[in-house]
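Apart from one protein chain that is not included, each protein chain of the complex appears where it belongs.
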Amino acid sequence: MLRFFILVLLSITSAYAAFDTYEFKDKDKELRFHELSADMRCPKCQNQNLADSNAAIATDLKQKIYLMLEADKSDTEIVDYMVARYGDFVLYEPRFNAQNAVLWLGPGALLLLGLIVVIWLTRSRNNKNAENTEQVPELDAKQEKALQQLLNKDKKS
Amino acid sequence: MPRLLLFIPLALFISLSFFLWKGLSIDPRELPSALIDKPFPEFQVAALLQPERMLSKADFIGKPVLVNVWATWCPSCRQEHEQLLRIAQDNKINIIGLNYKDERAAATNWLRQLGNPYAFNIYDEAGMLGLDLGVYGAPETYLLDAQGVVRHRHVGVVTAQTWAKLQVMIQKLGVNQ
Partner (left out) sequence: MIPELGEFALILALGFSFILAVIPLYGAATLNTLWMDYAKPLARAQFTFLLISFICLGYAFANDDFSVQYVANHSNSQLPIEFKLSAIWGGHEGSLLLWAFILSGWTLAVSLFSRGLPLDMLARVLGVMGIIATGFISFLLWTSSPFERYLPRFPADGADLNPLLQDFGLIVHPPMLYMGYVGFSVAFAFAIAALLSGRLDAAWARWSRPWTNVAWAFLGAGITLGSWWAYYELGWGGWWFWDPVENASLMPWLVGTALIHSLAVTEKRGVFKSWTLLLAIFAFSLSLLGTFLVRSGVLTSVHAFASDPERGFFILVLLLLTIGGSLTLYAFKAPNVKSESSFGWLSREMLLLINNVFLVVMAITVLLGTLYPLLIDALGSGKISVGPPYFNALFVPIMSLLALSMGISGAARWRQTSVAGLKKQLLVPAIISLVVGIIFPFIYGDGFNFRVFLGMTISTWVIATTAKEFKDKFRNANSITAKLSQLTPSYYGMMLAHVGVAVVAIGITLVSTYSEERDMRMAPGDKIELADYQFEFKGAKKVKGANFTADEGTIEVTLEGEPVVTLYPQKRHYTVKRSMMTEASIDAGLFRDLYLAMGEPLGDDGAWAIRVHYKPYVRWLWLGGLFMALGGILTVFDKRYRKKSTGEVAHA
């Protein structure tokens, strides 16, 4: 237990910003490098992307991305390379497939559902109110008199 | 009917709690190997103790084998070394060492001082084979079948319990041969 505790502590305390300086001649490649290293997860760290992590494995993966970019590989090729070795875990943008359908489509579906429910509820409440106002019964003479008596009694007390 | 709808939040919460409860027994930091049931990557890397000898996959295909990723800078590797020696003595399965991002001199000394449980060691100085394998931190131990297909990965120190589990898996492989 204590060992686990220390291990965790040690891993958080070494969260200093170490960054390697990669020299890119191509501005476009530099941008792609920043994006790729920001959107990929360090396999070992506690939820950090490659860009902000100083773990050895993160440095190695960034180096590999740099080399692949210089070798004119496409973004898809680089991503596929990493996923083949580390699994989908290493992607911060979950793939759009059957497994993740709920994740990507859920919020939109929920939004539509919510709006429909709101509109339907308001409509039905309006209709109900319209019905109610029509159905207020008229009081006949006897009931009218009883009502007046009750009101007078109230006024006295 | 609308009354039943009011129970939806409760129902959703209970299903969520079920997943949270299951989550308590999962370690979110444990990462299964992406190479399970896939062939061990091809490589051409020098051996640790015989720098002139080039090793490749052909050197261990033929029977089930354990590949142990280790380094002198890894304190846990020190911890599991005794257990590895015991496994080597058992002689049930060969252990191939993958010396990961290490210094040849330090690694050679280490084996000389502490004993060598490995049939041979792959000297992966740059860590490129490790990357192809999906290694993210030493120590890691891979179980390969006779065709060189990765069947299991254990991350962390190999203990007596780990060895017991591995033995069961090795037996199953033997049965399927």
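Worth pointing out:
Each chain carries a letter (A and B) given by its place in the written order, and its residues are counted from 1.
Keep this in mind: contacts are C-beta pairs under 8 Å (C-beta built on N, C-alpha and C of every residue); 3 or more make two chains touch, one makes a residue touch a chain.
Note that the structure is predicted; figures quoted are calculated from it, not measured.
Residues 1, 4-5, 8-10, 12-22, 34, 38-39, 41, 45-49, 51-52, 87-94, 99-100, 102-104, 106-108, 110-111, 114-115, 118-119, 122-123, 125-126, 129 of chain A touch the missing chain (whole complex, contact as defined above).
Annotation for chain B: contacts to the undisplayed chain at residues 2-3, 6-7, 9-10, 13-14, 16-17, 19-26, 28-29, 31-32.
Definition applied: only the chains that are shown with their structure count from here on.
With centres taken as mean Cα positions, chain B sits 34 Å from chain A. By the touch criterion given at the top, residues 29, 31-35, 101, 127, 131-137 of chain B touch chain A in their complex. In the complex of the two chains, the chain A residues touching chain B come out as 43-44, 46, 55-57, 60-61, 64, 83-87, 89.
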